[in-house]
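Let me begin by presenting the structure, written as structure tokens, before commenting on it.
For this depiction, one protein chain was excluded, whereas all remaining protein chains were kept in their positions.
The block that comes next holds chain A.
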């Protein structure tokens, strides 16, 4: 039975996949659905939802189309979430592999760096990083990754430590492969699956961190994000709570979709393990 079929057997995974595919389609189609700048003013401010069919979710404090903002916000959330998670896993897997493979002093030093990063609250670090360097999309991605790479690093190191002792690694040494080549071509690919199983949690965490950063006004000011929409709606929380509540629901659905997808992935991965 192949991987996709194993994945399809988990109802959580299927629901998560459907939600995520829907979100990705919406995010990709955003420029087609709403070609105008989502930050452009389109009508009277604070229009109630469902009052005008041209503006189904109404308008915000400045008269911007909430639905357009929501759809464009999906782009930012998914992009930042996935990019940050990829960066975190790439950094983590590389550091973990080097630490586990090199051993000795290198291992000790790298693991103390991991400890240091785990000691500093990741969100505070991201906050400091963005405020020092300035808010732009790549910086936000990097800032989130800085707080999330330690998990993958520890996991990769543990895997590498067990793989390092296998016979095929010795044989690679015997045929004269360069240690770095052994580490990254022979060991890393085999250490990756458990790290990948962590990916859903990291993507979900990255989406939530991005939302919190832009909620505090530390996102890229030229991009609509769900976090900034919630912050924007907060000013009129008494009179128009839906302005904050709607983007929050979008966030919950997205993160839940990622978690469910991750559960399916983990189940499919563990079934393979049991079989082999």
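As a convention for this text, a residue touches a chain if its C-beta (ideal position, glycine included) is under 8 Å from a C-beta of that chain, and two chains touch if they have at least 3 such contacts; residues count from 1.
Keep in mind that, in the parts below, contacts and distances are computed from a predicted model.
Peer 1: Consult the UniProt record of the chain that does not appear here and report its protein name from "Chemotaxis protein CheA", "Cation acetate symporter", "ABC transporter permease" or "Xanthine dehydrogenase family protein subunit M".
Peer 2: The missing chain's protein name, per its UniProt entry, is "ABC transporter permease".
Peer 1: Consider the whole complex, including the chain that is not shown, and state which of A:9, A:112, A:166 or A:185 touches that chain.
Peer 2: A:112
Peer 1: Taking the full complex into account, find the residue in A:172, A:211, A:224 or A:268 that is in contact with the omitted chain.
Peer 2: A:211
Peer 1: Hey, which of A:125, A:158 or A:196 is the one touching the hidden chain?
Peer 2: A:125
Peer 1: Could you pull out which residues of chain A are in touch with the chain that's been left out?
Peer 2: 112-113, 115-116, 118-125, 127-129, 131-133, 147, 204, 208, 211-212, 215-218, 227, 230, 234, 237-238, 241, 244-245, 248, 251-252, 255-256, 259-260, 263
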